[in-house]
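Taking it in order: structure first as structure tokens, then the write-up.
Removed from the display is one protein chain of the complex; every other protein chain stays in position.
And then chain A:
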Amino acid sequence: MATFIKHVFVRIHSAVNSWEKSHSPCRRRGLHRDVEQDELQHTNTNCLSSYYSVFVARLAIMVMLAILIGLLTLLTWHFTKVYTRTSLNALAYGLRYELLQRPVLRMWSILNSTVEITTAQVKLSEYVVRKYSKPENQAQQVELYEVMKDVTWALFASHKALNSITIKYKNGFVQAFHRDPRDNSTYYIYNDLTNYTMAGPYDVNASSSHQGWNDQTIHSNISAIWYREPLDPDTGEKIGKQNAIPPDDLINIAGISQVPYGAPSWHVAVSKFTNSPLLSAAMPVRDAPEGSIVAVVGVTTSLYSVGQLMKELVEFHSGHIYLTSQEGWLLATSSTTPLLRNSSDGPKLMMAVDSQDPVIETGAKWLLKAYGGKPPPNHEVHIEKAKLGNQLYYIDSFFLNLKRLPMVGVLIIPRKYIMGKVDERAFKTLMILISASEMKLRAILISHLDARRKAEASSNYKSQFLANMSHELRTPMAAVESGKLVLEEAEFDMGRELEGLVDMFSVQCKNHNVEIVIDLSDDMPKVVQGDSARVVQIFANLISNSIKFTSSGYIILRGWCEDPHSCNENGNFSLDQKALWPAPKNKLIQQESPEKNSCKDKKVILWFEVDDTGCGIDPSKWESVFESFEQADPSTTRLHGGTGLGLCIVRTLVNKMGGEIRVVKKNGPGTLMQLYLLLGTPVDIPQENYKLKYADHNLKVVLALNGSMGRMILSKWLFKIGVPTWDACEWNELTHILQELFIPSRYAQSLTYECSKVESISKQEMEVSVFIIVVDIGLLNLSTDIWKEQLNFLDLFNKRAKFAWVLNHDTSNAIKMALHNRGHLMMVNEPLYKSKLIQIMEAAIKEKMISLRHGMLGGDTHEFLEIDNVHSDQESSNDSEKSEINTIQVEETRRTLSCSRYGAINNCFLELTEVCSERNKLGANETFPVVNYGDNSQERRIQYVEKAINGKKSLEGVRILLAEDTPILQRVATIMLEKMGAIVSVVGDGVQAVEALQNPLEDGMPTQTKMRDPPPYDLILMDCQMPKMDGYEATKTIRRAEMGTDLHIPIVALTAHAMSSDEAKCLEVGMDAYLTKPIDCKLMVSTILSLTKLQPKS
């Protein structure tokens, strides 16, 4: 630096001098003319001195300037360089870290699997030993050994990576299987049985396991003769004669000395059969839990594959990797040099500093020299510039702190390999302005690393690596866990969401002959704050899970609110149910104590149960079902097939919502899942007190329902709120009750228990009461014409009671019409649950009130209803009714949509949306009889009789853009859609689809890049795999173009994939729904309807 400045100074000085030389004469001349003669002499000297002072001042300024400029340049250079260096170093470090982690991970997995296999062998051995405990004669003893041999072979044969399994019994007898990797032969090794005592060793009373079992090494046991018989590697059958083998042909046999204090152990061993070190694990076999040790099992695995992985890695990355024990014994290296050294008594492990690979040797020596006997804590070393030979290297070491076998991994990589370009340019960077080149440099390095990663990816080692990695990398779980999941905070009606879910699943349940019931207590807050979509996802997963494993009986979704201040007392649930909530509940509450405080911040604990009568889960798996990734056992996969991921996600979501989930003990068959969520509730909305509300109305309800569980729950609730109830589960029972109730001579004999206190119903009481008879359509005999007779019978009571019908999803329109014509106007879709029943009751009360006001006490309310609703024809279908229909329908659509998002598309989805479309049409074209409940905003599902639907053209006028490249599918989908009345435009790829949106096809060339407003289509059906631009890309492009506008054209994916990951991908890029090929017409139509009806019609 000093020389540089000096140099600059000299340069400036000489420059100034030369300037002076050329300019001073003319100046002098100028001055001469100005001052002229008289002062000539005087000025001459004066002038000269002033010249010099000006000179010096100028010179000084210039020098300072020069120094400043120089400094600035240097500083700029310095800082940019430092910054570049650090970022480059970070990148380089990342690469090195990645490189070394892999062999370390592989090592880890080998260790794990070895230990697992050892444990398995021990368990099997214990089983065998206990089965044949106290053998009385030699025959039984031999049988034990035979069984053990078979069992061991099964395990050995199924783990090809194993080098050997050995079992040494307390009496000295040894059984072992061994694979010789050199010629891929397999042997059974055992010793001469006759030399050992047969009786005695299995004395359970032996106080110490060491007693009478001194660990004489096999090699020194001269009396023993060892035999080896070759086996077929696949079948385990003997394929040759057994031979006596010399002691030095023997493999390592784990003995008692390897399991000191009876604890499992592992260490690195060597064998003359393989040139790679072996990992050897040993574990004791006990004759009883906590009993004495009767045998020792040893399992050895070769570390060969670790070295193999290292070799593959350095092929792409150059450099050298090795793994040593903490003491420095080599376990695996990336080089081909031997890992073992031959000594007079067989092969021995080798220290890293003795390696024949020069780089590893010098590297190890370098490390030894640098750190001596005192390695840094954690053994982690990161050297940027280590000079080995005449080259600079990076040296990194990482420490794998395993109990009993700590290991150190070392990576030595030539510096020029990673930083070559950087080092090379370091000199040039001095010269040039660095800011520009820095980016370039980084780009070079990044592309360098990228290219390498790609090369790596193409090789098959990657798949091996992935196979060994945790599954989580490949599952959506990763996204959930990685914290990408952000829960929404919005108010929603929990009850309504759950009821919608139950509605949705009811069809599927019906088809499975399973009753689905929802039982939410009255104390549930009406509005809670949270992520409704995720809450629904939780229950959708749980319910679909239950459906999968339940073939008969019921599935109940229960929910109640835990008031933290008045715990445990909850009158809504029966005793036996309470008994199901065991100790964990109290424990949970205690854990929740901090949350109790937050209750003041209006947090509530909502408890839920999903209770089914399915096949149940074995108690030992109650925990593991939530972490099913680790389920390696195929039998569990079969048992819980496909549920693993779902439950795991459920637990994550529940935990995220501050709750917990677990399987709890259930009386009787099935599974009982219990969970709680911690959700905010915005304001103290007063709970509805149904008891007070209905007290004055004299409600009386007959529940004639097929599903016994749902009926029981509803009648219990009615009883609680003081509404007398009669139950019937089939037709005859219903007729019986009706006759007793309404035909005076026979009535008052026997009422069901709920009503026993209502001892008699006088005529007056009958008249002021509101009788509601809820009848399941399933009670009618619909297979023949008997149902008409049944309706005739019910007509007898039509004037005295309100009928409410519970319809099936497949109840035909003919039946709905027949009911309607007979004046049965109240209908709900099954399943019937509390809020639907409330609607029915409110409607009935309202009707009663109106009829009272009209002075038609006890009169013909049926006619009145007709006047009010049905006789109001086209003209009277006023706006309020229409808007009502719309709200109902939008509500329904929204829900089906939100459900479809979770992949829970099922038949019910179809059914609901079909109902919507029908309603919509009715609302648009015809009178749709709706009872207006005014203040009751809850009415959603009371479905009144619809007039016949005009044709099937449910997609009338919907404009659809079909992007599909296969002509066949183009044709099929077009016809399907056109048949439904849609207007279809077809394009063959994504590019055209995007263009068509900007400019509808008939307009010709695109003229603008913005999305057209209003959009030319109502919906796009998008094939995912198309030439030029696939459906995913096209969707992304469209969604980008929509950004900033409030446009959102629904896009439905069409794909031949049928995996849920594809669905996730579709939704991720911004598609709204997902259909698989071949196209299911019904599903397509319902999907389109659900999506298009949400859009405001342009």
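Please note the rule applied: contacts are C-beta pairs under 8 Å (C-beta built on N, C-alpha and C of every residue); 3 or more make two chains touch, one makes a residue touch a chain; residues count from 1.
Please note the rule applied: contacts and distances are computed from a predicted model.
The protein name that UniProt records for the chain not on display, among "Peripherin-2", "Epithelial sodium channel subunit beta", "Histidine-containing phosphotransfer protein" or "ATP synthase subunit f", is "Histidine-containing phosphotransfer protein". The missing chain, though absent from the display, is touched by one residue of A:I245, A:I383, A:I721 or A:V972; that residue is A:V972. Where chain A meets the chain that is not shown, the touching residues are 965-969, 971-972, 975-976, 979, 1025, 1056, 1077-1079, 1081.
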